[in-house]
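Structure incoming, see below.
Note that one protein chain of the assembly has been removed; the remaining protein chains are unaltered in position.
For reference, chains read A and B in written order, and residue numbers begin at 1 within each chain.
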Amino acid sequence: MKNFINSDDISDYKKIVEEAIQLKSNPNELKDIGKNKSIGLLFFNPSLRTRISTQKASMILGLKTFVMNFNSEGWQLEFENNTIMSEDKAEHVKDAAKVLSEYCDIIAIRKFADLNNKIDDEKEIVLSSFLKYSTVPILNLESSTFHPLQGLADAITIDETKNKARPKIVLSWAPHPKSLPHAVSNSFIKMAKKNNFELIISNPIGYDLNPEITKGINIIHDQKEAFINADFIYAKNWSSYENYGKVLINDSSWKIDKNKMSLTNNAKFMHCLPVRRNVVVDDDVIDSENSLVISQAENRIYSALIILKKLIENER
Amino acid sequence: MKNFINSDDISDYKKIVEEAIQLKSNPNELKDIGKNKSIGLLFFNPSLRTRISTQKASMILGLKTFVMNFNSEGWQLEFENNTIMSEDKAEHVKDAAKVLSEYCDIIAIRKFADLNNKIDDEKEIVLSSFLKYSTVPILNLESSTFHPLQGLADAITIDETKNKARPKIVLSWAPHPKSLPHAVSNSFIKMAKKNNFELIISNPIGYDLNPEITKGINIIHDQKEAFINADFIYAKNWSSYENYGKVLINDSSWKIDKNKMSLTNNAKFMHCLPVRRNVVVDDDVIDSENSLVISQAENRIYSALIILKKLIENER
Partner (left out) sequence: MKNFINSDDISDYKKIVEEAIQLKSNPNELKDIGKNKSIGLLFFNPSLRTRISTQKASMILGLKTFVMNFNSEGWQLEFENNTIMSEDKAEHVKDAAKVLSEYCDIIAIRKFADLNNKIDDEKEIVLSSFLKYSTVPILNLESSTFHPLQGLADAITIDETKNKARPKIVLSWAPHPKSLPHAVSNSFIKMAKKNNFELIISNPIGYDLNPEITKGINIIHDQKEAFINADFIYAKNWSSYENYGKVLINDSSWKIDKNKMSLTNNAKFMHCLPVRRNVVVDDDVIDSENSLVISQAENRIYSALIILKKLIENER
C-alpha cells in the first residue's frame, strides 16, 4: 500500500479485515516490523481515539513515534502556490512535507473539514498537499471527506458480530447541536459498498450526502421505515451537504431510542464516538448489550495496525 | 494493588517504602515488567515533576506511554449522568473511560480541585468517574483531595533521612498569593499516620484542614511553639477549608525563615515544589544543606515506579 487516504486504497477489503482480526490474537508479534523506522502523527484537530490508538499501533510495530499538535507546536502553514508569503503563515507545506519526509517513514495527518466552503473542503488541501510533496506514505487520520481507519474498524466490528453473510445495515442520521463533517459517514458508506453489505441510508430531507458517494445506495427519508428488520444501526450526525455545513433540524425526532430499535431485527447499535448522549442516542440504547461502540473503538488499534503494516511493507 | 487513589490503597506502607528504596539501586532491572502493556497519562492541569517522573517510571518499566493534555488535545468531557448533551461537552466520561481502558492497561489522571465548591471537589468527579467506568487500574496523579504519589515520595525521603525511629514532623502552613488545594497536605497527613510519625500541624486560625483527615493530630496555631524540637519541617500553603478556597492571610508572618528553623532540632526542610521563594520560605532555608526538596522530587520517580509495579502485578 502506497498511501492510505480512503477505502479505495484497499484492493481486497475482505482480506484486510480478516488479516486485522488475525492480528488481534497476538499483535506483539509484529514488534520488529517498524524497527529503525519512524512515524509522525500530525494533529490539526482534537482527538482521543485516533490519537491514542494510532500511537499504540505505531509503538506495537516498534516505530519511533512523534506526536505533534501542528497548530500550537509548529508553524502556521501556507498551502497556496506562488504566494508572496508576507502575511501570518511562516512555512509552506511544500517545505514542511519534504522535511518531515526526511524524519519520518510514514506521515499521518488529521485535519477536519472546516464546513465553510464545500469546494475548499473537497479539495482536501492539507492532506493532498502532503500527498503531493511528501516522499513517504501518507496516512489519513480523518480528513475533510474521509475517515478510512474508522471505516475499517467498523468493518472489523461488523465482521466479528454479524450472524449472516449479508446483514442489513442502516446508516441513520441523528440530531446534534453543532455542525459536523461528513468524513465518518462517507467512509462508512464506501466500506459497506466494498463489503457488499445491504446498506440503507436514512436521513431527513435536506441531509442527503454527496450523491457521488451514495450512488447506488437506497436513501429513505422515513427513519422508522428504514429501521425495519435492520441488523445494524449506525448512528451519525452530519451537517447538510446541499446547504453545506448548515444545521437544518434541531429537534429530537431523529434521535435513536428504544422504540425505534424495537423495529429492527434485534439490531446492534454502532457509533464512532464521541457521542452526545440523549441527543444522538438514548442512554438505554448505547448502554444496552447490543451496543458495539466500545468494540469499534478497540478495533481502531487493529485497523491502524494492519494499515501501518501494509504501508511499511508497501504491498497492496 | 487494584487502584492507587490515596494512601489507603497501600496495606503495608512501611514495606512499600522499603521496596521503593531497594528499587533505587537498580531500577532498570524492572524493564520487562510493563512489556506489551500501555499507560495513558491524562493531564487536566499543569505539571512538571509528575509529568516527567511518571513518564520516566513508565518507560523504565517498558510500558508504552501515552501523554495527553486532555483539555487542549481531546474532547471536553461530560460528567453528569442522564444529561441531554446539547451544550459544549462533546463526550461523556463513561465512554472516554471505557475506550481508554481498551487502549491502556493503566490510566493515570491529574485533576486539581477547582476550589469553588467544597462538596463538588470532595466528590472527586473526574477521578471517581474514571474509577467507576474504567476496566483497568486508575492511578491518581493528584486529585482534588489527594496526591498520594507525593506522599509516598515524602515517606521515602523521610525514611532515607531520619536518625530516630519516630521523628517529630511539623506540617506548617505558609503564605502564598494564590488559593491552593489541600491535596498535598492531606496526603502528607495520611502518610504520616500510616508511618506512625509524631506529626504536628501548625496553621493560622481559620486554616484548619478537613477534620476527618486531621483527626487525632495535634493542631497548634502558634507556629514557633510547634517548631520546637522538630526533626522535619514540611512547609505547604493551603487555602482555607472552612471558608473554602479563600485566602484569609496575606502577610509574611508565617513564612519559614532561619530564625524559626533555629527553634528546631536542626530540622530538615521539606516542600513538594513548585515553591514561591521568599513567600513560602526564605532562600537561605530552602538552599541550606538541611533542605530535602530535590530529594523529594527525585523520589517521585521511585514512588511512581513501585506503585506502577504493584498495579501491574495487581498485588497488595
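Just so it is clear, a contact is a pair of C-beta atoms (placed from the backbone, for glycine too) under 8 Å apart; a residue touches a chain by one contact, two chains touch by 3 or more.
Just so you know, these numbers come straight off a predicted model, no measurement behind them.
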| item | value |
| --- | --- |
| Residue of B:72, B:117 or B:229 in touch with the missing chain, whole complex considered | B:72 |
| Option touching the unshown chain, where B:13, B:43, B:173 or B:188 are the choices | B:43 |
| Identified contact with the non-displayed chain, of A:64, A:123 or A:193 | A:64 |
| Interface with the undisplayed chain - residues on subunit B | 28, 43, 46-49, 51-53, 55-56, 59-60, 69, 72, 177, 273-279, 283, 293-294, 297-298, 301 |
| For subunit A, residues in touch with the removed chain | 36, 38, 40, 64, 66, 68, 72-75, 78, 81-87, 90-92, 94-96, 98-100, 102-104 |
